[in-house]
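For this depiction, one protein chain was excluded, whereas all remaining protein chains were kept in their positions.
We call the chains A and B, going by the order they appear; numbering starts again at 1 in every chain.
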Amino acid sequence: MDTKAPPKTDIVCIQNLTFSRGHRKIFNAISLDIKRGGITAIMGPSGTGKTTLLKLIGGQLYPDKGNIIVDQQNVHQLKRTDLYTLRKRMGMLFQSGALLTDISVFDNVALPLREHTALNESMIRTLVLMKLQAVGLRGARDLIPGELSGGMARRVALARAIALDPMMIMYDEPFTGQDPISLGILVKLIKELNNTLGLTSIIVSHDVEETIGIADYIYVLSEGKVAGHGTPEQIRNSDSEWVQQFMKGDADGPVHFHYPATDYKEDLFQ
Amino acid sequence: MIDFLQKLGQTTLTSLGKLGRGYFFLIHTLVGIISVLSRPRLLTKQLYSVGVLSFLIISISGLFVGMVLGLQGFYILSDFGAEETLGVMVAASLVRELGPVVAALLFAGRAGSALTAEIGLMKATEQLSGMEMMAIDPIKRIIAPRFLAGFLSMPLLAALFSAIGVIGGQLIGVGLLGVDDGAYWSQMQSTLDFQDDIINGIIKSIVFGFVVSWIALFEGYDAIPTSEGVSRATTRTVVNSAFTILGLDFILTALMFGDI
Partner (left out) sequence: MQNSKTQETLTGLFVACGIAALFFMAMQISNLGSFSSEKVYNISANFENAGGLKVKSPVTIAGFRVGRVSSISINKDFVAVVKMNIASQYKLPDDTVASIYTAGLLGEQYISLDPGGEEEFLEENGVIDITSSAVILEQLIGKFFTDKESQ
């Protein structure tokens, strides 16, 4: 494998990544770079493997071909302990929140601190309350995840993701299924945290408007390829028909309304 | 014919694959137990949900099984004028076989299925994945304490089952049917051997506890993360545990009591 050293300004560098599940190729030799600092969005219709991409970056899945380099380290050649060290510096926000359901909000946020640091209980308490304050849920510390709404669960998960002060956070569909108020809160939080904590944020989403509103750079994926990339402005004015259809949400276009099938008439009157 | 061979091959390969995954899972879990020992709090919680919550069903079943043994044993033994040996019969059947086996079957149904469902749902709701991304090994943090709790609870539950069963047999035999109380206990004590009967029974329950916990946790961990997948995994836990318990019981009995 030719592993050309990526420039230091790139925190994640994906080179010729190929990944398939069963016989279906999810990624076909895609390459993309994510700049340090700022918010990069990866967009594409459902089923293009956006979540899979995050799991590949996190080292939970192994690619068939290609390299993923995070902070100058090739994720899939790391030893287990080194991978775990790297993961401590990556936060990931799952779509469902992925909070542990049998412990309280407070304990959920405290979990990474208790597991990875030797801080005493009073310092952990201070840190947890600070992180909960940042997401506006300090008052909800004694609830259990089952008592939270979807948006609140996501905010708690966000507090947990930033507990160890990571260098980057990956958001998996943060805007899906949120009411307008929760949506507004999340958009504001992602933006604020990114700026105040000096993070790098990677957002995987298919919600066009919200994503375009906060992203600094956008990649659009389609059928295992990068269909287009650029700043929100460039993407909006892209001359790719496919990108245009996706951004505008047209029912028909390069992506057909009908799932590939034989001729309709023939099928009916066979 | 070719189709059949292909199916057979496919089944063999998938089962072998699963066996291999189960094996690595077990090794990983056993290694994880070391880290649990330094954090007993995790274990207490699991001992509660695995042990304490099975306590009631095990005690009540033990009592009834003992009472039934007392009744049935009495009718058969009284034909031979050997009612005095009722204690021997009740205690031997409980300590050698019914205690470990029935307690393990109940344990698989009560605690095993709950473990599978819990782990399976944790997987389906990305909790396990989430922990991995937080650089927390879910096998160490989630699986190992549960495994240890199951492994430790099983012999205690089986002992409870047997002890309560013996008392149940006494309630019926002595209290209701008029067997002599002294004979009930003394015949039992002079016939049952500590090494051969009690220790072997405990060894059986330890083996069953190990196997049931392994099966339950692995099925949960290996479940397809959908509601259907989890429900199937739960069923598989109960069915596979039952088969394994009964099969292993035969092997262990043959080894322990086969030739004297």
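In this section, contacts are C-beta pairs under 8 Å (C-beta built on N, C-alpha and C of every residue); 3 or more make two chains touch, one makes a residue touch a chain.
Because the structure is a prediction, the values reported are computed rather than measured.
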Missing-chain contact, candidates B:Val36, B:Met67 or B:Ala91, resolves to B:Ala91
Missing-chain contact among B:Val36, B:Met131, B:Leu156 or B:Val238 belongs to B:Leu156
Listed in rising order, the chain B residues that touch the chain left out are 44-45, 47-48, 51-52, 55, 91, 95, 153, 155-157, 159-160, 162-164, 166, 185, 188-195, 197-198, 201-202, 260
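By definition in this document, only the chains that are shown with their structure count from here on.
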Residue positions on chain B within touch of chain A in the complex are 122, 125-127, 129-137, 141
Listed in rising order, chain A residues that touch chain B in their complex are 55, 58, 60, 84-85, 87-88, 90-92, 94-96, 98-101, 111-112, 115-116, 157, 160, 164
